[in-house]
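Below is one structure, written out as structure tokens; the observations come after it.
Missing here: one protein chain of the complex. Every other protein chain is in place.
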Amino acid sequence: MTEPIVRYQDVHKSFGDINVLKGIDLDIFPAEKVAIIGPSGSGKTTIIRMLMTLEEPSSGDIIVDGTNLWKMKKNGTMVEANEKHLRSVRGDIGMVFQHFNLFPHMTILENCMTAPIHVKGEDKQEVEERSIQMLERVGLGDKIHNYPSQLSGGQKQRVAMARALVMRPKIMLFDEVTSALDPELVGEVLEVIRDIAENDDMAMVLVTHEMDFALDIADKVLFLDEGVIAEQGSATDVIEHSQNERLREFLSRFRG
Amino acid sequence: MWSWDRFNEAFPHVLQGLTMTVWVTLLTFLFALIFGFVWLFLRRIPLRPLNWTVTWIMEFIRSTPPIIQLFFMYLAWPVLPYIGVTLSPITCAVIGLGIHFSTYIGEIYRSGIESVGKGQWEAATALNFSLIDKWRRIILPQAIPPTIPMLGNYFIILFKEVPIAATISVQGILYMANTFGARNWAYIEALTIVGIILLALSYPSAVLIRKLEVKMNTRFDKNAVIKKIEKGVRPS
């Protein structure tokens, strides 16, 4: 059996005196597509933000490819990770945000090229070719010299995905990537995600409200409720056989 | 070198000038508040050449040194043909600095009025308010509050600018420090006291205005209100 690429072990997170996550245990395997669903305020986003090092867990461990993300060994004892350690571990992780977070002062091509060149120190020529290829793949080959402000929300989000993909992550995180979009633009973004899911072999974690889509592409679905994983399993298991009252209620709101 | 004896001796002397500095600041500010309306009204007259001229006159006053404007008032005004009258140093300072600062105040008034959205004007018209009522009940109540912290900031800036009136012998704190310094060769001690007085009055005022600003923002800035609401919501 293959080893999980990401492993959460009893992870807790609180903001002030609000306990958002109350003990998360979760394995994500290479190339696995995981969808996290649940009511808003349940801590879905926090789970992946901790993996991206944007939020520090209050307790518990997150292991990435065998290495503890938030702790490192120093003189034989485990201490809080410094930035160098975080950078060495999170290099294989990429993330796409709800509000795109494109860099407004760079063209779309520059948005894709800046990290591979400056972070990974890759060859500029090669990165440029790869970036253009990636932008063509998400259908924006004709916009590479435009600035983000000249694009629609759906286009921005597709650029954001290309930007993350150019880094060749082993794990991609999607944080409610369609929530900030006008309804008619959601489709084009989901199409790109489906394309990635079907053709790339990276692990994917999707936090989403697009229930049908999530259940369709996910190998594993997690239902997060009140800070714990209340239910997990394959899409069919979760939808058709779950006895969880809250999950059924939650699903019924989406499926009418 | 530094001497605490001279410092102690200089303190009451410099302090004598404080009343004058504060008075000149208050009078100048009042003058600027009133004169600011002149700019506001002149700029609202819908006549392009006039608008353009007024804008550039304001720009001229604003971007040239106030100390030279003071000297102009003090030394040039009396010899102007036909209208030459000698003004007291205090009058010069009040008018000279007052006009200089009125150009900033006028802009603040304008930004206040412009901060009231177009929809408010349209709604007032739709409700058939008279012109006076439109201003009195709808526009001004929304335009004035956001300008108050800005005006407060300019009051502090003015207070720190008033010492230059010492150069036309307005007997404020800086003037007093200079006379004391010259008599006892104790410039550093005397000037340090001026600095302490300015800081002691301007810093707490600035803190107060910052607080006021935050309060005003939460009352009038919808974004701030939204932010505040979002903060209360649990992160998902």
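Order of writing sets the labels: A and B. Residues in every chain begin at 1.
Keep this in mind: a residue touches a chain if its C-beta (ideal position, glycine included) is under 8 Å from a C-beta of that chain, and two chains touch if they have at least 3 such contacts.
Methods note: contacts and distances are computed from a predicted model.
S.K.: With one chain of the assembly withheld, which option in "Fructose transport system permease protein", "Aldehyde dehydrogenase", "Amino acid ABC transporter membrane protein 1, PAAT family" or "Cytochrome c oxidase subunit II" matches that chain's UniProt protein name?
M.R.: From the listed options "Fructose transport system permease protein", "Aldehyde dehydrogenase", "Amino acid ABC transporter membrane protein 1, PAAT family" or "Cytochrome c oxidase subunit II", the omitted chain resolves to "Amino acid ABC transporter membrane protein 1, PAAT family".
S.K.: Considering the whole complex, which of A:Val11, A:Ile24 or A:Ala164 touches the chain not shown?
M.R.: A:Ala164
S.K.: Could you tell which one of A:Tyr8, A:Trp70 or A:Phe97 touches the chain left off the display?
M.R.: A:Phe97
S.K.: Among B:Leu15, B:Leu30, B:Ile68 or B:Ala123, which residue is in contact with the omitted chain in the full complex?
M.R.: With B:Leu15, B:Leu30, B:Ile68 or B:Ala123 as choices, the missing chain is touched by B:Ile68.
S.K.: Extract the touching residues of chain A with respect to the undisplayed chain.
M.R.: Chain A touches the missing chain through residues 52-54, 83, 87, 90-91, 93-95, 97, 99-105, 114-115, 118-120, 148-149, 156, 160, 163-164, 167, 173.
S.K.: Could you list which residues of chain B touch the chain missing from the display?
M.R.: Answer for chain B: residues 1, 59-60, 63-69, 71-72, 75-77, 79-80, 160-161, 163-164, 166-167, 174, 178, 181, 187-188, 191-192, 194-195, 198-199, 202-203, 206 touch the chain left out.
The rule is simple: only the chains that are shown with their structure count from here on.
S.K.: Return the distance between the CA-based centres of chain A and chain B, expressed in whole Å.
M.R.: About 52 Å, centre to centre.
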